[in-house]
Every structure is written in structure tokens, then in C-alpha cells.
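Before I ask anything, here is the structure I am working with.
Only one protein chain is missing from this complex, and each of the others stays in its spot.
After this line comes chain A, so read on.
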Amino acid sequence: MSKPFLSLQNLTKRFQAPKGGEALTVFENVNLGIEKGEFVCIIGHSGCGKSTILNILAGLDEPTEGAVIMNGKEVSGPSLDRGIVFQNYSLLPWLSALKNVTFAVQARYKSWSKKQVHDHSMKYLEMVGLAGGAELRKPSQLSGGMRQRVSIARAFAIQPELLLLDEPFGALDALTRGSIQDELIRIWSGSDQTVFMITHDVDEAILLADRILLMTNGPYARVAESVQVDIPRPRERANIIHHSDYYDIRNHLVEFLATRSKALAGKQEEGTPSEPSIVRFGAHGVVSGPKDNRKPATSPVE
């Protein structure tokens, strides 16, 4: 087995119950591999531990058991190799949009001159459509969409190997979300960035992702399925819905969220395969994972 760029090995998170009760297991034995340059979305109901997984990948949280290996090295603690975009933007409100990016670039490239840092930051701000004066404003003087653009520019500007997006468009209206999704995919296409993104939006996941991971409900949540999105790129918001696979995938996802996320939930028996079953549609036919024999994967559209 060739080693993937990023692998999650037997990742488990438990929270100690107060007063010595039984610990709450959020998720257990999550095993995943992500290749370099892949765009992966993860979908699941609230409380299944998606954000905890992302925080562990970021190094902001620690797993109770298991490990995250990136580039052959175990992740411990936050690093500039992993950039993060949070739902609430996490911009420093006393700095201008530009300064919010330059301090990060300065932290990444310590030897750069002021001008290099400034030009590099401006390049990324321009990429997300923030220039011509807007970059000098404080976050409180920007709209939610513009703030998220700054946050995305900051994450890309430090050129991390892995980009973690925690529901980046959750707080935005549909129109703004659409245009920033387009920008995100444009910037990502021009780089060899690996992206791991949490979302609640099925359409967003299909538009953006190479692969969509589906999590069951917690406690004892796990990544049950990995849905391959083989719709060719570049994908256009207007055309993608006409692709023959689109509704197959969409129905599969919606149906997972509606029923199977609950049906598959709960503690697994010993010996159950811990890798998610692989689901493919279209030209490749419906293929289930080698170790999986559960019904949903073999007939995704019921």
C-alpha cells in the first residue's frame, strides 16, 4: 500500500465525563487517506465530530487515540504547513484586511522584506477580489463575504500544504457563497493545494470536491462512506446539474443524511472494517469498497 500524503490512523476522540462516569466517545477508529492535491469534503450531522477532526488535523486539538501522519511526519501542534479558514473568519479586528494577511505572510516567510510581504499579500487579496482601497479597511467595515475572502486570502497566502476549511460559507447568503465558491475553486485549480473542507451543503460538496466523506451520527461516529465525484473539471455551477451523475450523487448524499447516517450510527462490533466503503457512480458503475458488504453501498439509489 503506497502511503498517502495525509493519513488518519485509528483516530479516536473521547471526552471524559464529569465525576468519573463513562467517557463520551465522539468518534472512534477513523481511518482515512488523502492524496496530495485532492479536494475532500466531509458531511455529517452536527455533533458527529467533524470539527473535532478538523481541529486535530490543524493541531489545535489532540486525539485520545490514534495519529495523523502528514508527509510521513506525525502532526503535533499547529503549524504553518496547515492553513485554516474558520466559519467565523477569525480575523483580528484591530488590523486592516491587508495587515491581517501581512502578519501571516511575515510569520511564514521570516526573511522576506517588507515590500515582498506586501506584494505577496496584495496578490492574494486581489485574487479574492479585494483591492482598490477595501484592503485598508478594518474587518468591522467589511461585509461577511468580504471578511471570508480576506480569511481565504490569508490561508492561501501562507501557501500551506494542507488547507482546512471549517464550514467557510456557512454564515453567508447564497449569492455571496456562490461567487466565493467560484473563487475558491479557481485559486485551488492554480495550485497543488490539498483541501479538507467541512460543509453542510450537499450541492457545494458536489461542485467542489473530488471525494465526499460521509459521517454517521455521534456518539461513536465514524466515516462510513467515501463518495467519489468523477464529474470532470472545470465544473460550472450552471452545467454541473446536467451531468448524468449529478443527481445520483446528490440523491445518495441526501438519502445518507436523512436516514442512513442514523441507521449506521452507534458502536461498531469488533472486527468491523474501519475504512470507509468507496462509492462510485456513472461510467465507473457502482463499486463498493472491497471489505464492505453492507447494503447501501451496493445499491446507492434506493
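Just so it is clear, a residue touches a chain if its C-beta (ideal position, glycine included) is under 8 Å from a C-beta of that chain, and two chains touch if they have at least 3 such contacts; residues count from 1.
One rule holds in what follows: contacts and distances are computed from a predicted model.
Per the UniProt record, the absent chain's protein name among "Nitrate ABC transporter permease", "Protein ImuA", "Hydrogenase maturation factor HypA" or "Chemotaxis protein CheA" is "Nitrate ABC transporter permease". Listed residues A:N88, A:S143, A:S189 or A:N239: the one in touch with the omitted chain is A:N88. Set against the missing chain, the residues A:F5, A:F103, A:W188 or A:Y247 yield one that touches it, A:F103.
The omitted chain makes contact with just one of the residues A:H45, A:K123, A:K138 or A:H200: A:K138.
Seen from chain A, the chain kept out of the figure touches residues 58-60, 77-80, 82-84, 86, 88, 90, 92-95, 103-104, 107-108, 138, 140, 158.
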